[in-house]
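Missing here: one protein chain of the complex. Every other protein chain is in place.
Order of writing sets the labels: A and B. Residues in every chain begin at 1.
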Amino acid sequence: MGNLLEIRNLKVNFNLDDQVITAVDGVDLDVREGEVLVLAGESGSGKTVTALSITRLLPRTAEIVSGSVMLRGKDLARLSEDSLAAIRGKEIAYIFQEPSSFLNPVYTIGNQLLEAITLHHGKDKEEALKEARELLALVKIREPERVLLDYPHQLSGGMNQRVFLAMALACRPKLLIADEPTTSLDVTVEAQILQLLMELKMRLGFSLLFITHNLSIARRIADRVSVMYKGEVVEEALTEDIFKAPKHSHTRELIRAYEKIGRL
Amino acid sequence: MGSKRLLFGCLIIGIFSLLAIAAPLVSPYDPSSIDQAGLLMPPSARHLLGTDGLGRDLLSRIIYGARISLSIGLIAVGISVAIGLVFGAVSGFYGGLIDSLIMRFVDIMLCFPTFYLILAVTAILGPSIFNIMIIIGLTSWMGTARLIRAEILSLKEREFIQAERAIGASSSRIILRHLIPNAIGPVMVNATLGIAGAILVESGLSFLGLGVQPPTPSWGNILIESKSTLGVAWWITVFPGAAILTTILGFNFIAEGLKKKIG
Partner (left out) sequence: MILQVKNITKTFIVERGMFKRGAGLVRALDGVSFSMEEYSALGVVGESGSGKTTLAKIILGLIPANGGEVIFDERMIADFRKDVQIIFQNPYNSLDPKMRIINTLAEPLLIHRVIPRHALKERAIELLRMVGLDEGALSRYPIEFSGGQRQRICIARALASEPKFIVLDEPISSLDLTIQAEMLDLFLALKERFKLTYIFISHNLAVIKQMADQVIVMESGKIVEQGAKDAIFNSPAKDYTKLLLEAARGW
């Protein structure tokens, strides 16, 4: 299978008041067509910054110093802000850890879904509404009619993540980037969301870049695992291999911790 | 950006404070001595900022005026912060009926148009510097009280306060050692603005003849005395006005800088 996304030599600095911090230091990363790649690492390892760099969603203090981000042969790093905006959501979509804080509290779910649907191609209202219902059905929300009229705070964390996923999938992206999407959820809900993600991946055929600190998730869903440590990718391998024969000492440390904390 | 502004503000206020403290040393003349050579003299080498309608040196009057105006600002705000701190902390920490009572009292106090309240009280008690400080202090603590209460309400739920209770710390210890030190930041910002406000109120009172009484100079009453000679002696209006403006600007810079530092 070919590569959907190729990141080469990505380096990102944070320019703070009195110092420069290198958050990502020469990262190479490939996401293949239709695969699930788990980017694993602890807090501060640079995994989220790497993910946000792909479509330059970084905070203002961050600066991409070098690197190319090729999406099927197109270098996103060289695109203008406008052309990149056309790719965000349409070809590359994101879901995050706290869906409720990414949903606008003053609009209904229906409102926000419709915006996501009509943003990238002009559809009339009837069509868009139909699509919204289909999307909610896609993420297995039981009462789509009621949910469309609800506000984010009226839904549980798991439901909000489903809605957020529906919005992300509105334009049938080729790459879904999921940044710790289940970390704030209960274990039973987490299991449901992971299962849903896998089903949708099979059905819609997108590639999934899943960021987590939790290796038990990697074990469940990943085809391959990349381990980040202090801004660098220290190991990359097939999921089986990484658990069977981890090479880097930090990977071994992570696996030891996972055996103790994450594995029943 | 915040720290530059803070520095600049401190510089302005520092200069004015030094001048005020060292007034007898730095002012060229006695503020109430009259130069027989002339009244309404424009700025010159002899009188750097000119003389006023009675022939008194304007620079000296402004320097002595800084003493009065700044101390009114500081002491009035000191009183208001002290009252606000106590009411706010008690209200936020204990909640319930005490909280409701204090907050309703705050609402009532806020209903009075403060300036007219001050006017009325000064009219009754007489316009001494001491009275003005106390009255401004007594009528401006409500904002601080609300601020402190809001801070404490949110701090109270933080785990370190729960942890303090779990190790057996008494209420007074929690309020004094943990809640107030953590809530004081925004209050300081508010207080700096309050000082500027108090100086303005004093100027306003002077304008109505209820401020600091002549011959004691305050920036307010120097400015007011200039109004009859405005057409012929611009300097009597411009310089004390500039002093008030710069000071208030200075306090605002400090407040803004502090806010950035804290936030």
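The criterion applied here is as follows: a contact is a pair of C-beta atoms (placed from the backbone, for glycine too) under 8 Å apart; a residue touches a chain by one contact, two chains touch by 3 or more.
Worth saying up front: this structure is predicted, and the values here are computed from it rather than measured.
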| request: Please work out which displayed chains the absent chain touches and list them by label. | output: A, B
| remark: Of the candidates B:Ser128, B:Gln162 or B:Ser228, the residue in contact with the absent chain is B:Gln162
| request: Could you tell which one of A:Leu57, A:Ala77 or A:Ala191 touches the chain left off the display? | output: A:Ala191
| said: For review purposes, identify every residue of subunit B that touches the missing chain, sorted by number. | reply: 158-160, 162-170, 173, 177-178, 181-182
| Chain not shown, touching residues in subunit A | 42-43, 186-191, 195, 213-216, 219-220, 253-254, 256-258, 260-264
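Here is the rule we use: only the chains that are shown with their structure count from here on.
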| query | Roughly how far is subunit A from subunit B, going centre to centre by Cα mean, in whole Å? | reply | 53
